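Here the complex is missing a single protein chain, while all its other protein chains stay put.
Chain lettering (A, B and C) follows the sequence in which the chains are written, and residue indices restart at 1 in each chain.
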Amino acid sequence: VLATATAAAHTASATPDDDLPWLHEPGAPFTPYGQPSPHERLTARRIGANRAVPGNGVSFTPLEELEGIITPNGLHFERHHNGVPQIDPARHTLTLHGRVKQPLVFDVKSLLRYPMRSQLLFIECGGNSNAGWHQSPIQRPAGSVHGLISCAEWTGVPLSVLLDEAGVEPDARWVIAEGADAGAMNMSIPLAKMREDCLIGLYQNGERLRPEQGYPMRLIVPGWEGVLHVKWLQRLELSAQPVMSRNETAKYTELLPSGKARQFTFTMDCKSLITSPSHGQSLKQPDIYQVSGLAWSGHGRIRRVEVSADGGRSWADAALDGPVLPRCLTRFRIPWRWNGQPAVLKSRAIDERGNRQPERAALVAERGRAGYFHYNGIVAWAIDDDGRVSHTY
Amino acid sequence: VLATATAAAHTASATPDDDLPWLHEPGAPFTPYGQPSPHERLTARRIGANRAVPGNGVSFTPLEELEGIITPNGLHFERHHNGVPQIDPARHTLTLHGRVKQPLVFDVKSLLRYPMRSQLLFIECGGNSNAGWHQSPIQRPAGSVHGLISCAEWTGVPLSVLLDEAGVEPDARWVIAEGADAGAMNMSIPLAKMREDCLIGLYQNGERLRPEQGYPMRLIVPGWEGVLHVKWLQRLELSAQPVMSRNETAKYTELLPSGKARQFTFTMDCKSLITSPSHGQSLKQPDIYQVSGLAWSGHGRIRRVEVSADGGRSWADAALDGPVLPRCLTRFRIPWRWNGQPAVLKSRAIDERGNRQPERAALVAERGRAGYFHYNGIVAWAIDDDGRVSHTY
Amino acid sequence: APSLTPQENAPHLGRPADPQVLARQRLNVFPDGSGLPTGRGTVAEGGALYARHCAACHGRDARGGSAEELAGAVRPLNDPDADRTIGSYWPHATTLFDFIRRAKPMGAPGTLSADEVYALCAWLLHANGVVPADAVMDAQSLPAVRMPNRDGFIRIEAD
Partner (left out) sequence: APSLTPQENAPHLGRPADPQVLARQRLNVFPDGSGLPTGRGTVAEGGALYARHCAACHGRDARGGSAEELAGAVRPLNDPDADRTIGSYWPHATTLFDFIRRAKPMGAPGTLSADEVYALCAWLLHANGVVPADAVMDAQSLPAVRMPNRDGFIRIEAD
């Protein structure tokens, strides 16, 4: 019945060129599940995959394209070893066994019946920003270097509830978590941490987990490195000792200059970076610009973020966008007048425990450059006198 | 090079039927923008559109399928009058004129240069839950009755910044906001509210606004009814008087039994509903069930939510999932032991200003049943002795 | 750090609006008639336009179609099933011009001329018994129309 009238040309006000077509024709109808505007398709995860094993590698959250603290589900970063398993939730179970009084098996429907808690938390890959160890600063956008971090509202069942149901043997100290991916990745996590605040994650920003983030269930280990948040979780074995899996010995350990290696470095350290202005952007003319960035710490809340526009000679406090939450991304903002001359922008964070984000030089002095993981050095952007922004040390 | 070996049958452990195929084949590769699991495609917006005008109507957020407080962008509810305009951001502008010293035009790129703020806020349509006015309770899932509400982290430019740039004439009292949809919907908003906390919304849960939620820019009017958050915002005219548009006279006004009608009823009142258990679900056997729901108020933070399992004879305090934020959804939870007998579950909220969610009878007594908008009566679910849940009064 | 947290924290990137463009694009019509363009329309002209552009959804005599009832109110406003038509409920006649010009017809909104919108206003007001059959609506007569339910509203959060 909709009479799609041949839009009679405007009689009185002939259609000037600034007339917008969408004002004069019915728009698109309703949809069951929305998608971003086609005009925003460049806001996407940048993929770094192994040519020989397409499911092995990472995809980065484009931090420089985003604002606020929430990462939309479609842009949450990925780190997989052999692709994303396409799991049928009806066939998936969680087995809790080992040093327990009664080994138990839970299916997905049952777990959805348990008490839950929601918490806004970041997940950061241990290898995030690892290019920072390189001798010369990598010339790529902020998200393509530091984008192995995302933040969501995770909802799930506290581990403590399931541990109580199975009954934990007194000599149990560790929980070995295993995923149902092609490689059944396994990690050892201290039982005390699992009891304290870990969740069986079931929801991500309100909807059920996305396949790339562990559907139908994953581990959530607040503030600790990404690999421990085992995706596609199918097994929890309690034991007196860690299993010493490949990803807690050969990988996710940090070689020191001495030749010894740090192991079981769980907590993601206090860190921040300016997302705008950042590499690849350009300041058209001298003017006021909004410096905006993200800060976080696995130890708790961010207490303070300072920003420098002269490479660290002087600093000013940035405003923190509330609510400032523990183990969660925090957005900081500070206006800056650029005078058209070369400048270097930096941010440094301090968390509620007093941990400070170190300068790169101090971090390298302490840890050498062969550690690969846990890079939380101060990130600096150089602005040249044409306003072009690039990554610098 | 990936040697897709013909997966030699497990020699030792012959493949039992419980063996999961995804454990033994590489998973899916990385993607630029993720999508929900196909196993979750039933979690979608339910559409209620006008047969003659497909872009006129609503689509509901499936609240009963979600958890936590964030609505994922693809499930944010829709209310449109003539479809979703497909706007090219390069051709879209915001014109600020009328009772200003200097009328100004802003393009999208420029607005992205302005100071911004992020805030977690609900947007609720004035017509949400309007079926509650019907004589008999509507038998549809919770989201299909009460799902014209969603919650996101909105990031945008405070109106006050643009108003200061244009310079406001002393006699200005109202701002007429107009969208660039097929019908250029216009609404009058008090200048004082616009200055106080309104935003030009540009980001939704971290990414740029979605088309259905107003891309490339919309108004955000914290705590006030949805129609005022004008989508696809293209014009702000300051004036001494409201324009008395169709949507603030013929619609979005509430007839009282006296025949007079309430007008300019901006703030969404204190409200709550249990999302689980809720209509259409069923409790398989007597056991402990987690009662979970949402509470919100346009006046500020939720102070308290009480839940009753005996139709309101007795009440208990539910736990509120932190952080409890002003003008934002708040998740409440309380465990409940169902004894297999018929029961009636209800929730009632109180906000920090002392406003209380009324029983339906009291609301109808005060406002009659012809008001259509601003229904915030207590929502009740009846459980029969087979555990089937249905909507009741 | 002098260059950080400068005196002013916002850039000034608004371009001065071109008065011609402002005038051409402005659709708001206020109860005092401000915003009404020059032009005129009669009840008869409106009737023909209504039949062509609107009757398909709103019904031949502005009621009984698939879309909103525009005229022919029977049940009063204090009836539980009150009829809320233009004549029985709308407080301002100028709202008709503001809405029809920007939103109608649904298939091609904003494509009616000022004369056509004035004519549709005339016919709809006449169909609601608010103006006589020979009424002519224009920038002076439309705002002068006194709607029956002019005083039917109670402002709750704005004075």
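List of remarks:
Methods note: contacts are C-beta pairs under 8 Å (C-beta built on N, C-alpha and C of every residue); 3 or more make two chains touch, one makes a residue touch a chain.
Since this is a predicted model, take the numbers as computed values, not measurements.
The shown chains contacted by the absent chain are A, B, with contact judged over the whole complex.
Residue A:182 is the one among A:182, A:274, A:288 or A:345 that touches the chain missing from this view.
Checked against the full complex, the candidates A:246, A:304 or A:356 give a single residue touching the omitted chain, namely A:246.
The chain that is not drawn here is touched, among residues A:97, A:195 or A:388, by A:97. Subunit A residues in contact with the hidden partner, per the touch definition given at the top, are 50-53, 56, 81-82, 95-97, 102-106, 110-111, 113-115, 161-162, 164-166, 176, 178, 182-186, 190, 235, 237, 239, 241-246, 249-250, 253, 255-267, 368-370. Panel shows subunit B; residues 1-13, 16, 18, 23-26, 287-291, 307-310, 314-316, 334-339, 343 of it touch the chain omitted from the view.
In the analysis below, only the chains that are shown with their structure count from here on.
Separating the CA-averaged centres of subunit A and subunit C is a span of 50 Å.
Distance between subunit A and subunit B, defined via averaged C-alpha coordinates, is recorded as 26 Å.
In this assembly, the C-alpha centroid of subunit B lies 29 Å from the C-alpha centroid of subunit C. Residue numbers of subunit B whose C-beta contacts span two or more other chains: 51-53, 82, 113-115, 182, 184. Of all residues in subunit C, those that touch two or more other chains are 9-11, 25, 57, 66, 106, 109-110.
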